[in-house]
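All protein chains of the complex are present and in place, except for one that has been dropped.
Here is chain A:
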Amino acid sequence: MWLPVLGLIIGVILGLMTDIKVPDEYSNYLSIAVLAALDTLFGGIRAQLQNIYDEKVFVSGFFFNILLAASLAFLGVHLGVDLYLAAVFAFGVRLFQNIAVIRRIIIAKWSQNREKTEKNDI
């Protein structure tokens, strides 16, 4: 359970230490890619909690979403339409939904646990 969190921290430290900076014109792509990655991450967590987690779906979804989002942004830049907003919207909505589902599941589990302990106490 803690390994992924550790990985996240390691990733952040690595990123801060390497001092890489993306040029301004590409920061759009990176931001949308980060959003897609976060969406996939929370989707993965939700699936894990619902016991429908599939590794292949998760890993492929991660890369595919990032690529799709970046190419959408690229297309938008070349068409003169802010298409990346579509990706932001889609990922944003899904992010919220996923987090909401995760929250409900955790609350449900927690309350179940409490009921159990109360029963045990009695």
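We take it that contacts are C-beta pairs under 8 Å (C-beta built on N, C-alpha and C of every residue); 3 or more make two chains touch, one makes a residue touch a chain; residues count from 1.
Simple rule for what comes next: contacts and distances are computed from a predicted model.
Trainee: Between "Amino acid/amide ABC transporter membrane protein 1, HAAT family", "YbjQ family protein", "Spermidine/putrescine import ATP-binding protein PotA" or "NgoFVII family restriction endonuclease", which matches the UniProt record of the unshown chain?
Mentor: UniProt protein name of the non-displayed chain: "NgoFVII family restriction endonuclease".
Trainee: Which of these touches the unseen chain: A:Lys21, A:His78 or A:Lys119?
Mentor: A:Lys21
Trainee: At which residues does chain A meet the chain that is not included here?
Mentor: 1, 3-16, 19-22, 24, 27, 30-31, 33-34, 37-38, 40-41, 44, 48, 53, 55, 58-59, 62
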